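Handing you a structure now.
Here the complex is missing one protein chain, while the rest keep their positions.
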Amino acid sequence: MSSSQRMSRRDFIKLLVGGTAAVIGVGVMWHLLERSRKPTEVEVLEREVKKNVFVEEGKSLISVVRGKNVKRVVKEAIELLGGLDKLIESGDVVLLKPNVGFSNVDAVTTPETLAAVIEVVKEARPKKIVIAESAVRGRDTTFNFKATGIVEVAEKYDIELIDLKKSKNLVKVKTRGGKLLDKVSTYKEVYDADVIISIPKLKRHVEATTTISLKNMMGILPDSEKGTFHNLGLHQCIADLNTVFKPDLCIVDATQVMTVSGPGRGKMVRADTILASGDPVAVDLIASKILFEIEGLDNPLERALKIPHLRRAAELGVGVIDVDKIKLIEREIS
Amino acid sequence: MIRLTRRDFIKIALASLVAGALAKFTFKLPKESGVVRPPGAVIEEEFLKRCIRCGKCISACSTSGSGTLEECGYLDGFSLVGTPKVNPVRAPCEALFGKCEGVLPCVKACPTNALVWVEPHQIKLGSVKWIRENCIAFKKGGCLVCYETCPLDGAISVKEVTAERRGKVVVVRVPEFNSEICIGCGRCVNACPATPKALVLTPKGAKRVIPRE
Partner (left out) sequence: MFLRSIKSNLLLARALVLVIVTLALLYLRTTCSFITILGLSLMCPILALQLLLTSNPVLNRLALSVVTPLLFILLFGRVICGWICPLGLLRNLLSSKLKAKKLIFHLNGRAILVLPIISLTTLSLTSYLANYPIYCLVCPIGALCRVILGFSLFSFDFSLLLYSMSLLLVISMTNIWCLGLCPHGALYTILGYFKLLRVVNDESKCIHCNVCLRTCPLRLQIQKATKHEYASCTTCLLCLVKCPRSSLTIKLLPTSNRKR
């Protein structure tokens, strides 16, 4: 009796140990499964940034075209800069970055403007065109594509539409002189692009004052990185981001402008304007000035000059904020 | 090998009776559970009776919804185990202004009518609560993502308040929450970049379906 009892106690302990090991094993397995769900990360990469090709006499060119026919206005705005042949080579992958952060059309780049840009870019015959976006935190990018009509535009022109939030290919890229960020997380699909064309909507922003080309680049970030920007300091982080992911061409959709408040809801004003430039800081400055003019505020240019992320981006060499180094070409199309 | 004696059987039977008595006197279905239920949920008492914890709503949400639903664990409450709850930190509920609007895959999947079909204007999952001490806008400014992402006009607005920063009294801009307008989708909670989060979704004010049978 006693020997069998000893046996059973030993077995009991064995079972206990085995059971605990099983639980730990399950826990480890679960942890690994969870980890495999998160996108895998790579080493820190570097990225070359092209200089602004749309300059004249050492000044950043900005074209401001007004007119009712968006297709003609966009075409004219780009032509006034000198056309896309300077920018796009035949082997290039062009990334179009519209603002599709929200699901209401008022808050996003209008599909018509996007279509107009696509047509002009297609004429330059790049190797591939893609449209990519990572919507505002808390929002579903794919739903935004559908709800705003961007999906139809991509289908019509047979262009790959990328919901970056669904991509698992995260990369880390070194900033070029960033003060708060020495590297940013983004997606491989963005890193692999040769030319980045930012197509923001001219809007007010509750935190950044205005959201145009520079702020629009936050749409290449995963949600976690966007969170970091707000934790560390939004304006400086926007500037740091644009040192390495500077858009090569900006086409600001000011057909309908969100005034007074934003970026989700505001007073929409029809302005029928497109701005184009290779200098995101300069074009953001002028576009902000136009926005303040539409709102009827005094000293619109001074207000625009005070916007923190514009100043800091200029400090880091992303573009020029000095009005003397900007050449404006304005045109009206009937 | 042991044979069970009659005495053993009596011991087991008595233990069972004790268990039964305990069940009668200690088990009570809660009237409120403190968890946010999926859209179209009937009132909590009835919900706990109808929900057979099959997990079909959670699976449906995970495949064709946003993936916000998850099971209640033992820490949520013994009688709630296995029932679905909305966890906005995983994902917001897309039943309104989102991909599930007009579709409600969770409701479609429920075999026992614990979740019933509701029209968009009948959906209110709860409301959000602000935890000021964690809020980036309150502590140092530079964040109003909750306001940005909220799909409803007026549920979140920006308010200027005075606060002390580094010994000085300054005016800061913080979010203000209107729990009447809020539908409890949890987008703001999901978006909040603070750790720990400055927003939490509560079932307060939730519209639940009153069953007719």
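We call the chains A and B, going by the order they appear; numbering starts again at 1 in every chain.
As a convention for this text, a residue touches a chain if its C-beta (ideal position, glycine included) is under 8 Å from a C-beta of that chain, and two chains touch if they have at least 3 such contacts.
Being a predicted model, the structure only gives us computed values, none of them experimental.
Note on the undisplayed chain: of the listed residues B:E70, B:E101 or B:E176, the one touching it is B:E70. Considering B:C54, B:V103 or B:I181, the position touching the chain not shown turns out to be B:C54 (whole complex). The chain not shown here touches chain B at positions 1-4, 9, 12-13, 16-17, 19-21, 23-24, 27, 29, 48-50, 52-56, 58-59, 62-63, 70-71, 73-75, 78-79, 81-82, 90, 111-113, 213.
Interface residues of chain A with the unshown chain, by the touch rule above, are 4-5, 7-8, 11-12, 15-16, 19, 22-23, 26-27, 30, 33-34, 37.
Assume only the chains that are shown with their structure count from here on.
With centres taken as mean Cα positions, chain B sits 33 Å from chain A.
Listed in rising order, the residues of chain A touching chain B in the complex are 103, 136-140, 142-143, 206-207, 226-228, 230-231, 233-235, 263-265. Contact residues on chain B toward chain A in their complex (touch as defined above): 66, 92, 94, 97-99, 136, 142-145, 147-151, 153, 158, 173, 187-188, 190-191, 193-194.
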